[in-house]
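Report on one structure; see the data block that follows.
Omission of a single protein chain aside, the complex is shown with its protein chains in their original locations.
Think of it as A and B in the order they're written, each chain with its own count starting at 1.
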Amino acid sequence: MNAVRARGLDVAICLMLLFAPFWMNAIGGYTELATRIVVMGLAAMSLNFLLGFTGVLSFGHAAYFGLGAYGTAMAIKYWAVGSIPAIVLGVIVATIAAMIIGALIIKLRGVYFAMVTIAFGQVFYFIAFRWNAVTGGDDGLTGWRRLPINFGFAELDIVQNDRAFYYFALAIFAVCVAAMAVLLNSPFGRSLIAIRENERRARFLGVPIEFHVWLSFVISCLFVSAAGGLYALLNNFIDPRALRVDLSGNLVIMAVLGGMRSFWGPLIGAAIFVALQDYVSSQTQNWMSVIGLVFVLVVRFFPRGVLGMLRTGAKA
Amino acid sequence: MANADARGISRRRVVKSGLAVAGARIAGPFVMSARAAEAVRIGLDNPLTGPVASLGKNELIGCQMAIDEINARGGVLGRPVELIVEDSTSGDAGTAVMKARKLIDRDKIDFLLGNDNSALALAMAQVSNEKGILHIVPGGHTDAITGSSCNWNVFRVCNTTQMEANAVAAALIEQYGKKSYYITPDYAFGHTLEAAMTKAIAALDGERVGGDLTPLGTVDFSSYLIKAQAANPDVIVFLVPGDDMLNAMKQAVQFGLQNKVHLAGAHQEMEPLEGLPPEARIGVWVMEWYWNQPGVPHVAEFVEATKKRTGRVPTARTWFGYVSVWTCALAAAKANSLKALDMAKALQDFHLPPEIALGPNPAFYCAGQNQLLASLFVGEAQAKGSAPDDFFKVTKVVNGAKVAGTLEESGCKMKWPT
Partner (left out) sequence: MSQVVLFNVFNGLIVGAFYALMALGLSLILNLSGVINFAHGGFLALGAYLAYTLIPYIGFWGALIVAPPLTAVLGLVIEWLLIRPLYGKDPLYSLLLTFGLAYIFEDVTRLIWGAQSVPFQVPGWLMSSLSSQYFFLTGYRVFMMIIVAAAVGGLFAVLKYTRLGMRIRAGTRDLDTVSTLGVNVRVLRSLNFGIGIYMAGLAGVLAAGLLGLSPTIGANLIMPSFVAIIVGGLGSLLGTLIGGLMIGVASGLAAVYFPSATEAVIYVMMALVLLVRPRGLLGEEGRLH
């Protein structure tokens, strides 16, 4: 019963994503909004790899998102590489950073781990801000743009064509999400869930906790940096504010809002949050109160998120 | 299990109906824009929240005043003009870019205005250039906008740091002395401002005895002030803007530094001045526009109109917004078309009429650079003036055209589409 429902959800989401540019525009959205939802959805799902499936809270993922973005942007600006190699370079940079930082903080847990991730997030914000010569500092990294993708036999114009870029982003999203799904269904993924459920018991069962958590952290940062690379390409721009703790907090709320315990939850959460923020900030200058209220309401009344609730409703 | 059942269903219903309402609301604006298809649309993508919210809000007021005036006079090319406002937030460029795209793609604006944050202005300029929309930057100061990153479709109202530095340097040297120490904010605006100041002061035989780069958002300037005082300058030049300037001046005055050394700076605005305690309102500064201009026609009317709307006097930011919207209308009128290319060409060396320029010198958009050259107001901050809100005593009005650098200096190489 559950498996059929899960498959149904998978298919529904795939269809909605595939045809997003069409139905989005019909209801008063615009293609760029859809692309942004896909990018943020990927970021939130990557965070959830660590948060929902390993049970470890990181409140500093914006740092790796930003590192991926800067890596991609700098690769294009200084070396004029294509879009895909640029994303790969960004991912490499961010993953190396995640490996180092992860090793530093692996001994902490719970609230303290979260605090430290916040602080390290700020470190990268500063570096992006101050290293003017390389990162462009406060003005951001400008003067570059994504190049058309040359497949050898054909060229995909993702520069002018918003829709083409949406599908490019969706392709990257699909690859990453598929990889995450494979990892989560593997024995490695199972032990992560075991760690989430009861760390002590997992330790007694012989699971190497520190290594697993570290690896989960690194994997999570790897995919979030891919989202960051896409984000840089989306805007043809990157600036230090993308590394601030605000974004980290937003990613967490997206995961929780959509449902931490489910695979697609963060994507739903991202869709709701991004669309809501876009809509509300157009309507009123007091959108911050509305967003803050969303945080408060979700935590108080919907902690299991949208998909969590739907699942409970179905079961009962 | 019955209880859980009932709860579960009602929650689901809430969620579903919520989604339905959300869906209807998203569709809302789409319906609206179909109705108003005739109007000329100006999109404002500026920060209304965050640290520079007060500046963005004042620019918005100026924009709204201009819109009302334009509509009262028959609109643009006979069509009513409307302002669509988006909060770019002070977050990262992604939001500002997304809003710019939304305004251009979905709301079909004819003009784009924004942003006060330099990074966001540059990011938006890339979008407007890509889409070929006329773009006016009311208050983003980084020189690159009409310099190394200039675009044919991007125009800027506020001054470059070069102009501000050149305007105030002479006053500093004459009044205070030749040795200066700089407190510079560590980002592009600060760097270019300091470089321009150093050059301007050097040209007048001044000497830079030292300086410090302070992180943006520095809360406590005491360590920098200690160092500055130890270097024994004639004047400490505060290049930090906004809230940073507020903190720095407040602390400097608390230290009694004004009794040992002169305190001054370059860029100054009404909004942070209002936040200073009266005893800290001192020093020589340059403002980009000031409301108290006796003898200059039309200014008093503008001040009255603003006071009626908000109860406060207009600031430079109000004027920036006002000029930005009027520039759009005047460009369309001169080119007799809404095509960005035609309007951009019409704006080359375009002079603003006196009731918009609101200053003693002519105000025009310098050809090849798209930078507005108007008047700069050098003067002294004062605790109290002849009227409430008169916090600044203007000692000299500088002609912007005379202190702007050359085209080569700006680094602008404008590429026009063929």
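Assume a residue touches a chain if its C-beta (ideal position, glycine included) is under 8 Å from a C-beta of that chain, and two chains touch if they have at least 3 such contacts.
All of these numbers come straight from a predicted model, not from anything done at the bench.
Of A:V218, A:I253 or A:M309, it is A:I253 that touches the chain left out of the display. Within the whole complex, the absent chain has one touching residue among A:A20, A:L243, A:V294 or A:L310, and that is A:V294. Annotation: of B:Q251, B:S337, B:N361 or B:N399, B:Q251 touches the absent chain (contact as defined above).
Check B:L122, B:A144, B:L225 or B:V325 against the missing chain and you find that the one touching it is B:L225.
Where chain B meets the omitted chain, the residues involved are 49-51, 53-54, 57, 186, 212-215, 217-220, 222-227, 229-230, 243, 246-247, 250-251, 253-257, 260, 271-272, 274-279. Take chain A: the residues that touch the chain left off the picture are 51, 57, 59, 104-105, 107-112, 114-116, 118-120, 122-123, 126-127, 130, 249, 252-253, 256, 286, 288-289, 291-296, 298-300, 303.
Operating definition for what follows: only the chains that are shown with their structure count from here on.
Contacts from chain A toward chain B in the complex involve residues 27-33, 36, 126, 129-130, 132, 137-140, 142-143, 145, 160, 162, 231, 234-242, 244, 246-247, 272, 275-276, 278-279, 281-282, 285, 287-288, 306, 309-310, 312-313, 316.
Within the complex formed with chain A, the residues of chain B that make contact are 1, 4-5, 8-9, 11-12, 15, 22-23, 25-31, 48-49, 86-87, 89-95, 97-99, 101-102, 105-106, 118-120, 122-123, 126-127, 130, 142, 144, 149, 186-189, 191, 215-216.
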